[in-house]
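For this view, one protein chain was removed and the others were kept in their places.
Our next item is subunit A:
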Amino acid sequence: MVMDQEMGRYPSSSSSSSSSGAPNLHVLAVDDSHVDRKVIEKLLKISCCKVTAVESGKRALQYLGLDGDKSPVEFDGLKVNLIMTDYSMPGMTGYELLKEIKGSSRLREIPVVIMSSENILGRIDRCMEEGAEEFLVKPVQLSDVRRLTDFILQGDEDRQKVGSSKRKLWDVPRSWFTTSCS
């Protein structure tokens, strides 16, 4: 795999989240509302995350290389550490997107958070049963985002202590390669 070869050139510091120079979380935000996308993007950037914001479940699946048209090997987006999706979207709901992601052997480990303006117990239960990490009631607050990112980063640290070198490779963002290559 190309990434393996390139890794050799750079100092291997698959360090913990607390050190500077550690990779930031990359979050994929999915929301059909332009306003909400702008706000969630800001919340995430303030929390030192890299953000990719898309307007539909379909686009999200395309980005993740799971739209059926491309084979996973052609997927060239940055590794996604967290997906935050609105529940009510035209076409594919956040719940349906959640099911697609959890149904994929390649992507199911990515934590998915559902956001909804409606606090409906049945809806929340369904999402949690399908494997959502959390269900946030809109409007999403900075404290929600900070709590989430801390949780994800802590999870990454724990995984690295136990973990596999393959996981460490995935943690390295592609931007390290592109900025250092001449």
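The working rule: contacts are C-beta pairs under 8 Å (C-beta built on N, C-alpha and C of every residue); 3 or more make two chains touch, one makes a residue touch a chain; residues count from 1.
The rule is short, and it goes like this: contacts and distances are computed from a predicted model.
*Asks:* Missing chain, UniProt name, options "Ubiquinone biosynthesis monooxygenase COQ6", "Vacuolar protein sorting-associated protein 25", "Histidine-containing phosphotransfer protein" or "alanine transaminase": which is it?
*Replies:* "Histidine-containing phosphotransfer protein"
*Asks:* If the hidden chain were put back, which residues of subunit A would touch it?
*Replies:* 32-36, 38-39, 42-43, 46, 88, 117, 138-139, 141-142
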